[in-house]
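Here the complex is missing a single protein chain, while all its other protein chains stay put.
== subunit A ==
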Amino acid sequence: RKQKDNDTASLSTPSSPDALPAAAASPRAPPARASRRVASPGPATARAAPMGRGGARDGAAAAPPWHSLPDEVLEHAFSFLPAAADRGAAAAVCHGWLGAERRSRRRLAVANCYAAAPRDAVDRFPSVRAAEVKGKPHFADFGLVPPAWGAEAAPWVAAAADGWPLLEELSFKRMVVTDECLEMIASSFRNFQVLRLVSCEGFSTAGLAAITEGCRNLRELDLQENYIEDCSSHWLSYFPESFTSLETLNFSCLEGEVNFAVLERLVSRCRNLKTLKLNNAIPLDKVASLLRKAPQLVELGTGKFSAEYHSDLFAKLEAAFAGCKSLRRLSGAWDAVPDYLPAFYCVCEGLTSLNLSYATVRGPELIKFISRCKNLQQLWVMDLIEDHGLAVVAGSCSKLQELRVFPSDPFGAGQVLLTERGLVDVSASCPMLESVLYFCGQMTNEALITIAKNRPNFTCFRLCILEPRTPDYVTRESLDAGFSAIVESCKGLRRLSVSGLLTDLVFKSIGANGNCLEMLSIAFAGNSDLGLHYILSGCKTLKKLEIRDCPFGNKPLLANAAKLETMRSLWMSSCSLTLGACRQLAEKMPRLTVEIMNDPGRTCPVESLPDDSPVETLYVYRTIAGPRSDTPDYVQIV
């Protein structure tokens, strides 16, 4: 199963096997620079044979210089290609470039932790300084993946500790990170600087203490939306008094208290601190005092506060904010105390990013506040802003690039707070708007068509109508026409989420027009297999496809099996798949892992089941590592 050598040149781009001869070195062999040079063919046959290197030194006067550039030159050239896709393309040119690129690569992004084995990744890219690994499928965020599914960070940390002693940055998303992992990170990398954990679980404040104590050069500790067990360990206190290198500290997702005096001292002595995101345990008056100590802050998250209005506290806050001339990004989970918003007025003009998506503030004060943020590029709010609030945003924030509107009451009585009007207004008046996430109660085709016409520059359009299968509320038709208009108009669309009542026709449109589409999310849509077939046979650049509750069956899956290898992953839950098709798929495509999820708590070997057994959840992804060995009982690899 290990076809690594003919496969992906980099872990995140598709393979181009024709360009490369079979590699001589096995994955475990030490980087054999010297031996390669000796083995390179003579310059006279350079054109036909694999490209050699160091040709000039071998006396190859006839060969043009670019055929035989020394490694150092290649690596230097590649250092100007930071983007992984570009590096992958360069590596696919020829064997020599493959070697030079992989040895000099500094940043590695592993979008699916099971796409490759950690040790292979470390061996292939020995000079990596910054690594990012993502684990669980996206729908795990919404509770569709039961616990203990996998995506453990431990093997990656262990491999990194072995092979990347100079590692500086590590980022994990949707993975299980244990305290042991954190301890290993703290003790294995002497120059460790950046730790970013997003939507992870499995660790506690004790693990954090290991980091703060052990990482003497730490610059960033960024914890976003993780589930952290509170062991009451004073992790913050473990930063030594001599430690001053912190630039980013984000502990907004932590539930417990932190020692405020320690925090204050830390903030005082870290003069390079640019980002500080507090948790909800820090009250408002303490925020003011921290700001006075760190007026150089660029990003502030205030955590959650709910304070009664006191004029002296207001004055304190106002004065503190007035001192923060560099503040550009503001967030916080404010608990409906509009009286304090004017204290922030002095920073509004400078703000480029405002995240009020956890703030239950509503009403005129909120709108007045946002309307003063004339330079806003990124705005995240709750639907409490309502249509008229968005109309004001449309008029005030002409530089807006990204808008996300979250539901304040997703499971509630269905009181429609936000309609299509808000989005229409913003799309009409914000010429730079390119990314939208919008939860609303109703939509029309006309609105979507208008939006599409206004904003052909969308790169990300995610619309979630709260009630599944909701039609156009005026015409009662499906929303096919609306979403078709979006994909037809927005030629650069990379990410799309559809909702509402949709037939197969919309997928025909998406398949035909989604030429840049990389990620597509579908729920409660379509009529038949055709829908899926349109997608899989179109959408040339599709990387991630996630589908739930759609009547898509086996035929389109099998008919487009080859397509799946050009994609990173496919998720299908509550569709019309059967076991037999999954077996066929697995057999046909050896470089895919075909995972099936069953009821947690009930185990039965899948081998004994007949082909026509229905499959509830299918998760398919390409991999060069073969089937994983850490599946829980309820996951079976076909």
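The definition used in the following text is that a residue touches a chain if its C-beta (ideal position, glycine included) is under 8 Å from a C-beta of that chain, and two chains touch if they have at least 3 such contacts; residues count from 1.
The criterion applied here is as follows: contacts and distances are computed from a predicted model.
One chain of this complex is left out of the view, and of "Auxin-responsive protein", "Cell cycle control protein", "Small ribosomal subunit protein mS31" or "DnaJ homolog subfamily B member 11", the protein name its UniProt record gives is "Auxin-responsive protein". Across A:114, A:483 or A:552, the residue that sits in touch with the chain not pictured is A:552.
Across the entire complex, the residue among A:118, A:471, A:538 or A:556 in touch with the chain not shown is A:471. Taking the complete complex into account, A:410 is the one of A:410, A:492 or A:590 that touches the chain left out. Checked against the full complex, the one of A:109, A:319, A:392 or A:606 touching the unshown chain is A:606.
Interface with the hidden chain, as seen from subunit A, comprises residues 136, 139-147, 149, 199, 201, 225, 227, 229-230, 253, 255, 306, 308, 333, 335, 357-358, 360, 406-414, 439, 464, 466-471, 476, 497, 501, 503, 521, 523-524, 527-528, 548-553, 574-577, 579, 596, 598-604, 606, 608-610, 612-616.
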